[in-house]
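A single protein chain has been omitted from the complex, and every remaining protein chain is retained in its original position.
By written order: A, B and C. Residues from 1 in each chain.
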Amino acid sequence: MRIGVLTGGGDCPGLNAVIRAVVRKGVGVYGYEFVGFRDGWKGPLEGMTQELGIAEVRGILPRGGTILGSSRTNPFKIDGGVDRIRENLHSLGVDALVAIGGEDTLGVATKLHELGVNVVGVPKTIDNDLNATDYTFGFDTAVNIAMEAIDRLHTTAESHHRALIVEVMGRHAGWIALHAGLAGGANVILIPEQRFSIERVCAYVESRFESHYAPIIVIAEGAMPLEGEMSTLDKGVDAFGHARLGGIGDWLASEIEHRTGKEARTTVLGHIQRGGTPTAFDRVLATRFGLHAIDAVNAGDFGKMVALRSTDIVTVPLADATTVLKTVPPEFYSEAEVFFG
Amino acid sequence: MRIGVLTGGGDCPGLNAVIRAVVRKGVGVYGYEFVGFRDGWKGPLEGMTQELGIAEVRGILPRGGTILGSSRTNPFKIDGGVDRIRENLHSLGVDALVAIGGEDTLGVATKLHELGVNVVGVPKTIDNDLNATDYTFGFDTAVNIAMEAIDRLHTTAESHHRALIVEVMGRHAGWIALHAGLAGGANVILIPEQRFSIERVCAYVESRFESHYAPIIVIAEGAMPLEGEMSTLDKGVDAFGHARLGGIGDWLASEIEHRTGKEARTTVLGHIQRGGTPTAFDRVLATRFGLHAIDAVNAGDFGKMVALRSTDIVTVPLADATTVLKTVPPEFYSEAEVFFG
Amino acid sequence: MRIGVLTGGGDCPGLNAVIRAVVRKGVGVYGYEFVGFRDGWKGPLEGMTQELGIAEVRGILPRGGTILGSSRTNPFKIDGGVDRIRENLHSLGVDALVAIGGEDTLGVATKLHELGVNVVGVPKTIDNDLNATDYTFGFDTAVNIAMEAIDRLHTTAESHHRALIVEVMGRHAGWIALHAGLAGGANVILIPEQRFSIERVCAYVESRFESHYAPIIVIAEGAMPLEGEMSTLDKGVDAFGHARLGGIGDWLASEIEHRTGKEARTTVLGHIQRGGTPTAFDRVLATRFGLHAIDAVNAGDFGKMVALRSTDIVTVPLADATTVLKTVPPEFYSEAEVFFG
Partner (left out) sequence: MRIGVLTGGGDCPGLNAVIRAVVRKGVGVYGYEFVGFRDGWKGPLEGMTQELGIAEVRGILPRGGTILGSSRTNPFKIDGGVDRIRENLHSLGVDALVAIGGEDTLGVATKLHELGVNVVGVPKTIDNDLNATDYTFGFDTAVNIAMEAIDRLHTTAESHHRALIVEVMGRHAGWIALHAGLAGGANVILIPEQRFSIERVCAYVESRFESHYAPIIVIAEGAMPLEGEMSTLDKGVDAFGHARLGGIGDWLASEIEHRTGKEARTTVLGHIQRGGTPTAFDRVLATRFGLHAIDAVNAGDFGKMVALRSTDIVTVPLADATTVLKTVPPEFYSEAEVFFG
């Protein structure tokens, strides 16, 4: 059997660990050959391949990124795209695909499977916003990076007199903000699931300064203020009427400075949350996902993706990857509010 | 209500995070007062207390160790011990206890509960060998520390010609060795659950050297060779007949040197696996354990301990902490064997 | 003898290590008593003190921040400020001061010494822009934090197709950018000492993409484009005419996107470069600075500050701290240019 492997979507620590496990078990236990497809679905679409065997996966376990490259190419949005994929798979003698990716990548996988392509999926979302699995790899790494940033800010917050803001990933789900904020001991955590009151944030800030500690605020990039407080945000200016700053973190800083008279500074972690070596949790999870994905291929269990349930790896329908977004439930956010202020 | 808190047994990153969460929610939401007991069960036994309030738990979230100290004191092994505990709790006006500890500490808690003391337990075992919960805090930190050690050895293994051995914690269960070995890409993982064949280990070592890479072996401190291979170990000498070396890691090094003619070096991580700042996973888990433990106190749900099931915190009978040891199941170990050699 | 200690100016990992060394040797070897002054020169100005002895410095070596707090208060800008300081020192029985701080804090120290106050200085500048000493503590920590961020970006740069920008500290001197860029293998390093050509930066970006790697650009917050390229920057808009983004890193991203058509993303490290536990280099340097500062007090060597020369700690006139700014010399920047593109 020849198995194709591809990685799609945004970067996520652990992708290489999945690839390595798929290949190590595929070659070592099942005797498969592998074809590496370049840059997500662009690879099978344009026949862009690379060698993928035991030698190629050596030493990649601790490395971030993906040796296969990635893209957001969607063959269903390209005329004749699906046919070209089928032709390329056929001419390359590829019997089955392991597709590693998020909502978009696995959405394509789901439709291709319905059209008869043998696909097993491995879910990837650094935001951990996938309902079908307890956790996805990459998330733990991102949370640890954000937590370490918060840890560093604490000492500065103790000796100085500035509100410190950390903007983390999370456009639609606040898992990274919530976990990093809980782990880092943030004084306020703002997530996309709940519009925040800038007044209430400023009250926390004031009360924190009163007890002689500077506040640390973690804000997800997708968090938004209450409707009534958005005027300056909508106008593209900050609280002082100046041309608007970078992201929501910068805007929040200007609001705090304007309303409380205290200085505020923002750290924007950006892509460093997506890069670098994965944590042990992510390496083990990614490795186990890879092992079970190739087991699924061997079992002919196509149209499925692997998922974590408690401490077990199971397979679930691929379609589950693309249905419900797992957002932070209000009761979990309330748990965290105990630590606010 | 006055609530006592104590920590018992070996050190484990996350203890302070539990204490902080218990106190923050206990004071902030339920209006409780707290009494900190020193050094595990020795505290209530001898009436050794310390102040425990919002001020005392400030800043302790990222810190390893326990601000309450710890011990292995067992009041049931001391004449009149239990009565003294009851008297001290009574005279201090303590209505309920939150006991954070492992098998021994929670074993005492279980018996005290049967004798009418209000206790809620929080399970702690760095070895992750507790059946009643998916994971315990501290384990993830220990695994990451061991993994980082293995990561560092890889570069040395690539440029030199020595077998490198890392001895990690795990007297009865091989979870740390297994996870760290999987995460670090070890070439062999040896755990207490399965006696290892030194011959087979040497075969892996030889084959690894043949492909021009030096082998990295992770061994749990409680791992043992096959009965037939133990002669020198039993005699207290190494493979060369010299006086025996430190632990099983040193013994294994001597065997490899003797049998393969290759040099071998051992790193013994020891207590650094137990210390230092916890990972995000452990801080979040410990914090959630603490929040739910004080909720259980508030609900009068005594004789229980908190546990992780999938992504939820639940309560289970305290007695569950002390029944079955969760060892590495053979099928999980087999998963890892794919990467051996 | 009673010795006062204060820390002034911005945060810098290693401040606590200095304080600890001053107190440990001052008490243990010289038998001094200590008075901790709060918040820089505000402390002696307003008589704000805190206890400072062996107990207070226990455990602070690895901690960022300063247990004494800090401020930018300048008594020479306050009516009667200097007299109040002298009165307070007198009434508190303080015979000499150890002042730990940067240009401003030591500038005050220099003038006070000229007015007869016994002062020894310890230089502190995270930017490493002080001519009188080879290195200052805190700098190595900041460089390592920035380097780790760049390391993380590399994996993302390899698997995706975006220019990645890291904005680091350095308003007037580019030492952090230069060292972090060299250590992290950046493709371009932009520093305040040399205006950059956005055209040349874009040429590097294009050539890097041609060789199928995404470029990583390190930019000091004080770096500026050539005069002729500043039009949008002056107008407060980005390259697309949109309201201007946060800092120079965001502006550069917009220029790159506009001119090359490639996506660009910015990480703003901000205060995390100033916080957290110091590196070994900074802890040893800060500790040695502290030991030699109290030796200078003991020797009556006032009006001096400690400095690193090669591997030795020496004392130099306090005034040296505030004369020439040590900027990156062109020939050292040229060394780094070997790695550009």
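Rule of thumb we're sticking to: contacts are C-beta pairs under 8 Å (C-beta built on N, C-alpha and C of every residue); 3 or more make two chains touch, one makes a residue touch a chain.
Keep in mind it's a predicted model, so treat the numbers as computed, not measured.
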For the full complex, contacts between the hidden chain and the displayed ones involve B, C
Given B:G80, B:G228 or B:G270, the residue that touches the chain left out of view is B:G270
Out of C:E87, C:E114, C:E199 or C:E335, only one touches the absent chain, namely C:E335
Full-complex touch with the removed chain, picking from B:G69, B:G185 or B:G303, is B:G69
Those residues of subunit C that touch the unshown chain are 21, 24-25, 28-29, 59, 61-62, 134-135, 140, 143-144, 147, 151, 154, 179-180, 182-185, 277, 279-281, 283-284, 287-288, 291, 309-311, 335, 338-339
Contacts from subunit B to the absent chain lie at residues 7, 10-11, 13, 15, 63-71, 145, 148-149, 151-156, 158-162, 164, 236-237, 242-247, 250, 265-272, 274-276
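Assume only the chains that are shown with their structure count from here on.
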Contacts shared by subunit A with subunit C include exactly none
Per-chain C-alpha mean nearest global C-alpha mean belongs to chain A
If chain centres are mean C-alpha positions, then the most distant from subunit B is chain C
In whole angstrom, the CA-centroid distance of subunit A from subunit C equals 33
Taking each chain's centre as the mean of its CA atoms, subunit A sits from subunit B at a distance in Å of 30
Between subunit B and subunit C, the Cα-mean centres are separated in Å by 40
Residues in subunit A with touches to at least two other chains are numbered 151, 154
